[in-house]
Structures are given as structure tokens and as C-alpha cells.
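Heads up, one of the protein chains got dropped from this complex, but the rest are sitting where they should.
Which chain is which? They are A and B, in the order written, and residues in each are numbered from 1.
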Amino acid sequence: MLQLKNISVRFGGLTALNNVTLSVGTHDVMGLVGPNGAGKTTLFNAISGLVRPTSGQITFDGVDVIRAPMYKRARIGIGRTFQVPQPMHELTVLQNLTVAQRFGTGKVDQKKIDEILEFTSLTDKAERNAASELALTELKALEVAKALATNPKLLLLDEVFAGLETTGKRHFMTMLKDLHEKFSVGIIIIEHDIETISNLCQRVAVLNFGELIAEGTPDEVFRDPVVIKSYTGGANA
Amino acid sequence: MTELILQALYSGVLQGGSYALIALGLALVFGAMKVINLAHGELVLLSAYIAYSVEAGLGWNPILAIPISLVVVCLTSAMVYYLVGRIKKDREINSLILTYGIGVILTNMILLIWKADVRTTGSTWMQEAMVVGPFYSMRSEVLFFAVSLVMMVGLWWWLSRSWYGRAVRAVSSNRDAAKLMGIDPGYTELVSFVVAGILAAVAGVALYSYGVVSPAYGSVLTVKAFIITVLAGIGSIPGVLIGALLLGVAEALTVTLASSALQELVGMGLFLLVLFVMPNGLFGAKGRRG
Partner (left out) sequence: MKFNKTIIAMLLAVYIGVPLAFGSDNYLMSLLVASLVIGGVALSWALLGNLGGMVSFGHAAFFGVGAYASAILSMKFGVPVLISILLGGVGAVVASLAMFPVLRLRGPYFALAILAYAHIFRILATQWTSVTGGAGGVSNIPRLPELFGYDLSSKTGGYLVILTIVVAFAAIYQYIRRSHYGLALRAMHESEDATRVIGVNSTLLKGLMLLVSAFMCGVVGAFNAHYINFLEPDYAFSGLWVTIPIVAAIFGGYRTITGPIVGAVVVYLIDQLIFKNIIPSGHQLVLGVLLVSMIIFSPDGLMPLLRKLTRRTHVAT
């Protein structure tokens, strides 16, 4: 469904991504790992349209989307959450979802919204103001809910677990486990915790210094000496 | 024909000197506070009218108005700074509206005090023709061009060598961090306004000495100064000078080759052209895109 071919992203003299080639299918739950600064968020930015790659191809559902602006990509089915939640301020949770659905799919389906609210445990927070009245766990849940409201085929989850304490983490784990099934959506998830990744994903891709250094099942990847070296040190991994 | 064009170039360059002073004042304040002082043109105009009063009322040469202008304009500029500092939120937009309002006040005050008539110097000393090579100009044009150059060099030296230069760079990139380093941002910003006032005061007297002023001219000047800063790009003094010269020359050429009514159009057109084609100006760094 999503195909990245030789994606490179260069900012002036800095190469954030170098020749990354990756495919994600409709039934995949793929983990994206790597040390800080490896280019994971940049990859998400490239896929969702926040950043234009310096070279390479991005195909989604057979269509070349590299020139498509961000809003178009959301409409054709690429959903994305931000590491630091970016809800629509001044709007309530319900309004956030309604607007997301209205502009992401073209119409409003109240039943679907109720479903999503329930799934993310936000039903009784629906009238709360997104910017000022939500706890971090709820904000993160809203990030996911918002993305789901656009009816995505591919969901990019950027460090949803960051900053959550144990109960929150457990809650999200359960939620994410069902996500793939319930909404038939392919997922790429950026995460630092190896256990979480092994639990959730069937495939894992590893980035280091902007390059794809390993890809495979969690078992394969986390035993790969190259991968281990990139995490434990050695600037020339 | 070529003579006409060359003469226009010469006049345009001389005019550009004063334009540069005006634009630098605007740029200085913007650089320190990210605030565009829409009343800046009126400060220049105020100085010009003071020169008029000095000449018409006291019979002196307009040049002697400079000390008086300096005091009045710098005080006014400091007051603008004080008012801007009182804005509590949305500083970028609210300061625009605030300074716009101050501009309206100043323009109308000038209208009240000096009436709506168009003024220019009557001093023959200022108007006396000076011939440099094949080019003709008024003494005031050459004199004030020289003055502008001197002031610009002084400004450049001061920005690069003095505490102020470092302070303003620190304050504009991170106000709180600057405070931690012992820099007083308020003082730095005040100094920016006062120096802008100095530049405006000199430019005003220059304008009166070789050009024509009327109460409505204040906002025209602000717009021209803004156009030049856009042409120059952010953070470049040489850029401002070149931008100012460019505007002066473009205007002079339009007046010579087309008509004087289109003079203003040229500036606006250049402005829009640069915005579309070179959003970072001729020399500037980034910062204009939203």
C-alpha cells in the first residue's frame, strides 16, 4: 500500500534521510526504531507531507503522492499523530473529531465518531475543551482519535507512549492491539521501548543516521549485531 | 537621451541616501523588537516640519534645525517605544495597529499645527546648483547624501563594535537568555528607538531641504521605508543601502521617462515583485514566510 523508494531528505548540509526504501502493506503493523536523531520523525514527515524529500518516490495505493500537499495525503488515507499532541485548540474533543472527519472524509458520520470516542475512552470527555481541559493521556488518545476520524488506511503513530505513566501505557497497549483489527488500518509506530515494539509489531525497521540498517521480525532485528551496536554506541554504526 | 537617464541615475542615487536613513531606522526597530513602527514616516515628517519652522520662523538655515529635531524626534520615538511596551498580548499585530494609530495622531497634529500646505525650503544656499562632472544637483542633495553616507558608516561601525550590536542580536534571538547574560532588553530596545529617531531626524531635515513635504507624506514615507526593507531582506545594512538606492533610481527614472504620477507606483510594483520572486529580499536571511 505504501511504497518508499530511495527517499532522501537533505536540509542544507544535513542529511536527515539517506536512500530509504520501505514498503508497508494494509495488514502490517510495523515498528520504526532507532536512536534519537536517526530520522524517524523525518520519515513520518516525508510520508505525511510535512517535508518534501530531496529525492526518491512515494507511492500510496499505486498513486505517486510525492507532490501532494499535506491535506491531500490526509484525505487519501494517510493519518498521522504528532509526538507532542497538536489538537485543535479552542475546540472541544467532539468538535476536533467532527472537523477531522468532515475534512478528512468529506462528510460527517455521527455513529463512526461515537465508535471512535468509545474506542479511545473519550466518550465522557467529548464536551471538554481540547486545549485546556485534558490530561496528557487524554490528549494522546485524542491525537489517535483525530487521525482515526479521517478514515485512514495507514496510520503513523509517533511515540504515543512518551511521557505516559504505567496505567496510561497499559491502556494504550490494549487500545493499539485492537486498533489494527477494529479499523482495518495499517500502522507504522515509532517507539523506543523494545518490549512494546515486540509486543505490537510483526515487522520492525531500524534507522540510524538516516539510513535503514535493518528490517525484519522483532526477533531478527533486535538480535542483529549491527542494530545492537547502533544503540549502544559506536558513532560509525 | 542617455544624458537624461544618467542624470536620473545620479539624482536617484542622491535621493537614495536619505531613503536609506529612513529605512535603516525602521529596520533597526524591527530587528530589535520584531515590531514595525508604522509611525516612523511621521517621525521623519515631524523633523521636516521643524526644519520649516526654524527657517520660516527664525530665519535660520534649515541645517540648524537638526539639533532641535534630534531632541523632539528622539523624545517622540522614545514615547512610541513606551506605548508599544505597554501592549500585553499579540504584540506583532497589536503593535502594528498601535503604531498605525500613533501615525494618525502625528499626521493630524502636523496638520493642525502647520496646516495642509505643501512646504519646501526657501533657502538659496540649500537650493544652489552644484555641478559634479556632467551632473547637476542642488547643494542640499549632495550635502545630505554625504551626511547619510557618514551616518551609515558610523552606524555600521557602532553595530559591529559596540555593546549595542551584540545586545540587539542577543535580544532579538532570545530575550530571556539575553537577560540571563546581563543584557537589559528594555534598554536595548529603547536605544533602538532612539537611534531610529536620530536617523529619522536627519532624514527629515534632508527631505525638507531638497524635496517637498505635506502632512499626508508621512505614511508614504513609511511605506517607502518598508518597501526598502523588503527589498533588502532582513538583517543587512548594505542591503538596505542598495535597496534604497535602487528605489531612488527607479523613481527618478520613472519621473524622467514616464510621468511623475507613476512615481509611487514604481515603488509599490518593485515591492510586490520582490515579494513574489525573491521573498527573502536581495540579501536577506529567512523569516518572512508564515
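Methods note: a residue touches a chain if its C-beta (ideal position, glycine included) is under 8 Å from a C-beta of that chain, and two chains touch if they have at least 3 such contacts.
These numbers come from a predicted model, not from an experiment.
Set against the missing chain, the residues B:Ala8, B:Leu21 or B:Ile36 yield one that touches it, B:Ile36. Among A:Ala46, A:Val65 or A:Ala100, only A:Ala100 touches the chain left out of the display.
Considering the full assembly, B:Leu272 is the residue among B:Val71, B:Met181, B:Val212 or B:Leu272 that touches the omitted chain. For the options B:Met1, B:Val131, B:Leu180 or B:Ala261, the residue in contact with the chain missing from this view is B:Ala261. Checked against the full complex, the candidates B:Cys74, B:Leu98 or B:Ala178 give a single residue touching the omitted chain, namely B:Leu98.
Along chain B, the points of touch with the absent chain fall at residues 36, 83, 86-90, 92-94, 96-98, 100-109, 111-112, 116, 219, 223, 226-227, 230, 261-262, 264-265, 268-269, 271-272, 275-276, 279, 288-290. The omitted chain makes contact with chain A at the following residues, 48-50, 69-71, 74-75, 80, 82, 86-91, 95, 98-100, 102-105, 108, 131, 146-147, 149-150.
One rule holds for everything that comes next: only the chains that are shown with their structure count from here on.
Annotation: 51 Å between the Cα-based centres of chain A and chain B.
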